[in-house]
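Read the structure below first, then the notes.
Shown here: the complex without one of its protein chains, the others still in place.
Read from first to last, the chains carry the letters A, B and C; within each, the first residue is number 1.
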Amino acid sequence: MRLYDKLINIIEGMKGSTTNDSISGDLVAELTLISTLLMLGIVVRHVSIFLSIVILLGLLLILITNLPLMPKLKKEQEDSLGQMLYYVLVTLGVLFAAVYWGGNFV
Amino acid sequence: MNELIPLMVIFPIAAALLINLFGFKSTFVKYISIIVAFIIPIIPLASNFGLHYFGGHAPLESSLSGILYHTAITYSFTAFEQLFIFILGILGFFVVLIYVNSYKKASGPYLFLLFMGIAAVSALILSDDIFHMFVFFEIAAIVQVGIVAASTIKDRYEIALKYMIVGSIGSPIILLGIAFLLAIFGNVNITDIVNMINAGFPAASSPVFFASLALIFFGWLYTAGLPPFHTAKSGIYSGAEPQGAALLQAFSVITMVSILIAMVRIFSGLEIFNVILVAFSLLAMILSITMALVQTDFKRMIAFLAVGELGFIGLGMGIGTELSMTAGLFQAVNEMVITALLFIGFGAIAVVCKTTDINKLGGLISDYPKTAIMVLIGGFAMAGVPPLNGFQSKLMLVQSALNAGYPEFAIIIVLISIATFVVFVKVFYLMFLKTKPKALEVSGEKIPKSTIITLAVFLIICITLGLFPSIATDTISGFVGGLL
Amino acid sequence: MIMDLQLASLLTCGFLMIIGMFAAIFIDNVIKKVIGIAFIEEGVNLFIVTIGYKAGGVVPIILPEMDPSWFASNAAYPLPFGLVLTSIVIGASTLAIMLALIMILYKKYGTLSAKELLKDRSKEAVADE
Partner (left out) sequence: MLGYLFMIFAVVSAILALVQRDLLKAVILTGVSGASVAFIFQILLAPDVALTQAIIVAAIEPAFIALTVKKTTREDV
């Protein structure tokens, strides 16, 4: 697919945003998200350069295959209590596991 | 005059109870609350630096190890605490002024909540006792919910209940973390715990210590509203009245900073602490800024920005050099003022236009030119445009990240600042510059003078701190030097 | 004895916290969520009290006929007990506020289901205008 078609698809994927201003906002959000995520991939080089390359490639693959990221991300951060509690629980689990078992390896 | 140290907490509490007692007797409540709000920022300026032991129980020296044990709840008051409590007092004064001026009937219970919150966060930053911090943090959380429930926003009760239920998972967890520390060290005084760790206390490298780090860190995420709590926290900000939201974010900043300092003191020996701190701060910055960009409710936008800016503080503390920590704490001071300015400025527009949807607004610059310009400069300050204070702290952060060998963080900070700028340009354009939609009826209501004065004063603080950052940074770097 | 009293008590507070967490997160009824939150707080309080317990010790109240050095080596550790008193009261007050909010919301929506009460209302607001 050509790049232009892809861009149009991305914009059409952002349902609900109809005005010029909200589309521009969504695009900025999308670009910020992608660029910061790639930067975070580069941060891993302090641990190991090889791992960083792997993560960057994987990240690129994931980002390109689900490109309109913002609508998905927004749906995950709804205001409903169930969703909030779900992520609270997931974070608690991940944080505890990471610190408790990973604390000695840093 | 060391006696004034506990007064910083006791005076607002006593005043709050008194005001609540008089309830709805409007004029009396108005005068007394203005006087109280005026005195609160004066107390930290008049007080001497030092320690205060409640009940006069001076620390005991152990005959075996020679370590000092603090038996009393201890308040430590230095120039750093003075700075924060003073800024909080100034914010509180103007918030009370706006509230008293713009509502015909001043409600005693609402003012009670405001003063109680000021007392609670003052206690949080003064206290050297981690359980004492928990107690006042819970009071602050209840106050936040109360301020939201007392507003006139449509979905306030839902927002308040959501925050409370999510918080009820968070706050027992932080208490459990404190209990773990108590189980290891038999003590809840931070100085004692730090002394024991430095003396090579064996349990300080045990799994239980790591577990307590995880639990307290999770509770800290809740206090600060970093992810996964950012949706609940931004809901709280957008659910409160504008002046209430201005004070609420100051509460969050101070709560976050004081618990963060406690964690840095206790856990800085564990390297994973810095890793998770940086990770969650970056996550907060990215998620909040992207969410702010896609909102259509401008109060919610500012709320997400307010949450995201907290990430800068965490990042500065997480990098862990003296410069970066100074920059992070300086950012905390700046953010309190800037975000309060924005909440009040945008909130005033929301009140006169009776809508918060940016698509329904436009062309307001001809109606409210003063507010528009001041809000614009406030937005510049948050995005980091020289010569305002946000620029100074963000510049320091970028420099410190570069010096510490993490240029990626510097790039992310710059990117996030650019995105913040975009949010502002967008909101400003849609609210003030775009042609006015026909459906919008500006009732001709004027923005109260007290609001304009407040915005002007906050702006002066922003510009002063931007031109002479050493007023704050000297104090903060002295404090950070003692911390490391 | 099968198990040390302190260990059994720790297990109990673990159970209480897990039950509470489960209720607060997975049960749909808001009042049951609140009950679950009360159980979490109860579990944490029990944990803190258990820290202070001393097997074969005495209650940490000094009586005139007690020898101070014997008391010091035999009494339970009273600091956690003092902390728990505060935390019980805090738990009760948060519970009361939550219940008050639930009553108001029930008047408005006529249901106690969290999925209905506390869903995302931002889209709805757009729809009815």
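The rule is short, and it goes like this: a contact is a pair of C-beta atoms (placed from the backbone, for glycine too) under 8 Å apart; a residue touches a chain by one contact, two chains touch by 3 or more.
Given the structure is predicted, the values throughout are model-derived calculations rather than measurements.
**Q** The chain left out here touches which displayed chains?
**A** Result for the missing chain's touching partners among shown chains: C.
**Q** Could you pull out which residues of subunit C are in touch with the chain that's been left out?
**A** 3, 5, 8-9, 11-12, 15-16, 19-20, 22-23, 27, 29, 31-32, 34-36, 38-39, 42, 45-46, 49-50, 52-54, 57-61, 76, 81, 84-85, 88-89, 91-92, 95-96, 99, 102-103, 106, 112-113
Basically, only the chains that are shown with their structure count from here on.
**Q** Expressed in steps between touching chains, what is the minimal separation of subunit A and subunit B?
**A** The fewest steps needed to get from subunit A to subunit B is 1.
**Q** What chain pair has the highest count of contacting C-beta pairs?
**A** A-B
**Q** Tell me which chain's centre, taken as the mean of its C-alpha atoms, is farthest from subunit C.
**A** So the farthest one, by centre of C-alpha atoms, is A.
**Q** Would you mind pulling out the distance in Å between where the CA atoms of subunit B average out and where those of subunit C do?
**A** Centres of subunit B and subunit C (C-alpha means) sit 27 Å apart.
**Q** Express in whole angstrom the distance between the two chain centres, defined as the mean CA positions of subunit A and subunit C.
**A** 36
**Q** Residues of subunit A that contact two or more other chains, please.
**A** Residues 78-79, 81, 83, 85, 89.
**Q** In subunit B, which residues are in touch with two or more of the other chains?
**A** Where subunit B meets two or more other chains at a single residue, that happens at 162, 165, 169.
**Q** What residues on subunit C touch subunit A, complex-wise?
**A** Interface residues on the subunit C side: 21, 24-25, 114-115, 118-122.
**Q** So in the complex, which bits of subunit B are touching subunit A?
**A** Against subunit A, the touching part of subunit B is residues 162, 165-166, 169-170, 173, 207, 210-211, 213-215, 217-218, 221, 227-232, 235, 270-272, 275-276, 282, 285-287, 289-291, 293-294, 296, 358-359, 406, 408-409, 411-412, 415-416, 418-419, 422-423, 426, 429-430.
**Q** Inside the complex, what are the residues of subunit B that reach subunit C?
**A** Touch residues, subunit B against subunit C: 131, 134-135, 138, 141-142, 145-146, 149, 154-155, 157-158, 160-162, 164-165, 167-169, 171-172, 175-176, 179, 182-183, 186-188, 297, 357.
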